[in-house]
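Omission of a single protein chain aside, the complex is shown with its protein chains in their original locations.
Chains here go by letter, A and B, matching the order in which they are written, and residues are numbered from 1 within each.
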Amino acid sequence: MINLTMDGLKISVEPGATLLDVARFYGANIPTLCYDEALSPYGACRLCLVEIGEPGKSRLVSSCTYPAREKLNVRTNTVRVMQTRKMIIELYLATCPSSKTIQDLASKYGVTGVRFSPKNEECILCGLCVRMCEEQMQAKAIGFVDRGVNRRISTAFDRKSEQCRLCGACMYICPVCQARCQGPSEESTLCNACLNLSPPCLENNDHTLCYMDPCAACELKKKTNQ
Amino acid sequence: MKKNTVLGLEVPCGPNGVSVITVLQAIQGYYGYLPEEALEKAARELKVPLIDFYSVATFYKNFRLAPQGRREVVTCTGTACHVRGSEKITEEISRTLGVDIGSTTEDGEYSLKCVNCVGACALAPLVIVDGRYYGQMTSLKVRRLFSDNPTKTEQTVSSGLSE
Partner (left out) sequence: MDLEAPKIKSAEEFFYIQRNYQKQYRDNNRFIVICGDTGCTARNSKAILGNLDRCLKEKDLSETVGTRFTGCLGLCESGPLVIVYPEEILYHRVIPDDMLEIVEETVLEGRIIDRLIYRDPSSGEKYAYARDLPFYKKQVRNLLGGNWKTDPTKIEDYIALGGYEALVKAVTEMSPGEVVQEVKEARLRGRGGAGFDAGLKWEECFKASGRKFIICNADEGDPGAFMDRSLLEGNPHAVLEGLIIGAYATGAREGVVYIRSEYPTAVEKIKTAINRAEELGLVGDDILGSGFGVQIYLSIGAGAFVCGETSALIASVDGRIGEPVQKPPRLVQHGYLDRPTVVNNVETLANVPHIIKQGAENYRATGTEASSGTKIFSLVGKVNNTGLVEVPLGMTLREIIFEIGGGIKEGKAFKAVQTGGPSGGCLPASYLDLPTDFESLTEVGSLMGSGGMIVMDEDTCMVDLAGYFLKFLADESCGCCFTCREGINRLLELVQNISCGRGSLDQLDLLKELAEVVKDSTLCGLGQTAPNPVLSTIKYFEDEYRAHILQNKCPAGVCRALITFEIIESYCNGCGLCKKNCPSDAITGEQKQTHYIDKDQCDKCGICFSTCRNEAILKQ
């Protein structure tokens, strides 16, 4: 057994567990976009960051790929973690505003504005589809093509793949295309129409700080209260 | 050094036999680029999914999926060359030859590409034409280099000393 500290709690876990496994087991709230229990972890979305090491010498690592180690001091909700995560979500929103998953994350973590110029990408390169295709479907029809900013998902030579089984698993698992959000308008990448949104004002701020005007959720609440 | 054959080409072995990269290098060494059919055949022969070949071929800068021009023009865009103005040199070549970075002229004569430092920074900014180094380039030298009568200028340019 490995003994470590997580958010001040002394715990012992089986060797081989990742920090994300441990955190989720103990109920810590860690968002992920590129993780799936059935697939090997990849560490691409960087949302699952946690802080490890003693204060002053600590660093952030992706918990989904970091193995639990003896005497590790892990903190999952420090200011540093939260601020970094918020910025990452803001970047996601600016890049891929039409994903409902991302819009939900934004409202959950209180991202109330996007300072980058909006883009409309259809893929966040989380690689879930690639791993799904390889590990669960044993097909290996798709993969990463090119590198850096030009990286994309495709089949070999961008042609229909002979290996593809047309199972649809890649589409099923995709966090971006599986749930489309129609909300965001041209100039703001932040969705403000979706009723499933749990507005940040209810969790963190009082009403006066609400950035949405009018806020769909507030309107709804007003209506039900009437 | 041990060798194996794939597609009838000799491929050097690492500690773990041949790899996708060494096979691609051998194919490119033979054809000058990576023809689709050759990759398909190699994938079948090695029993590796074709996408692995394609991923690797597009990830690394040295692999080409299309044939190249007869003459290869390379400009260095490393830091030393950048601070001595390589951007303008590249632009000038692109303009003079009418070819974009990473592509080939329509007549198949010149291919232009950029690399990040060839390690001859003392000669910055640097242009390499068919393996020949031309140092301390200026826009003027570029135009002279690709003018109709290159032989004379080639010498002055390549000595790198005269302006």
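Just so we're on the same page, a contact is a pair of C-beta atoms (placed from the backbone, for glycine too) under 8 Å apart; a residue touches a chain by one contact, two chains touch by 3 or more.
Computed from a predicted model, the values in this text were never measured in an experiment.
Across A:Val13, A:Leu49, A:Ala141 or A:Ala156, the residue that sits in touch with the chain not pictured is A:Leu49. The missing chain, though absent from the display, is touched by one residue of B:Thr5, B:Asn116 or B:Ser147; that residue is B:Asn116.
Of A:Thr76, A:Thr95 or A:Thr112, it is A:Thr95 that touches the chain left out of the display. When you scan A:Ile11, A:Leu39 or A:Leu125 for touch with the missing chain, the hit is A:Leu125. Taking the complete complex into account, residues 1, 12-16, 18-25, 52, 55-56, 59-63, 77-84, 88, 91-92, 95, 115-124, 126, 132-135, 138-140, 158-161 of chain B touch the chain not shown.
Considering the complete assembly, chain A touches the hidden chain via residues 42-46, 49, 59-62, 65-67, 69, 80, 83-84, 87-88, 91-92, 94-95, 115-117, 124-127, 144, 146-151.
The rule is short, and it goes like this: only the chains that are shown with their structure count from here on.
Residues 140-147, 154-157, 161-163 of chain A are the ones that touch chain B when the two sit in their complex. Put simply, chain B touches chain A in their complex at residues 36, 39, 49-55, 58-59.
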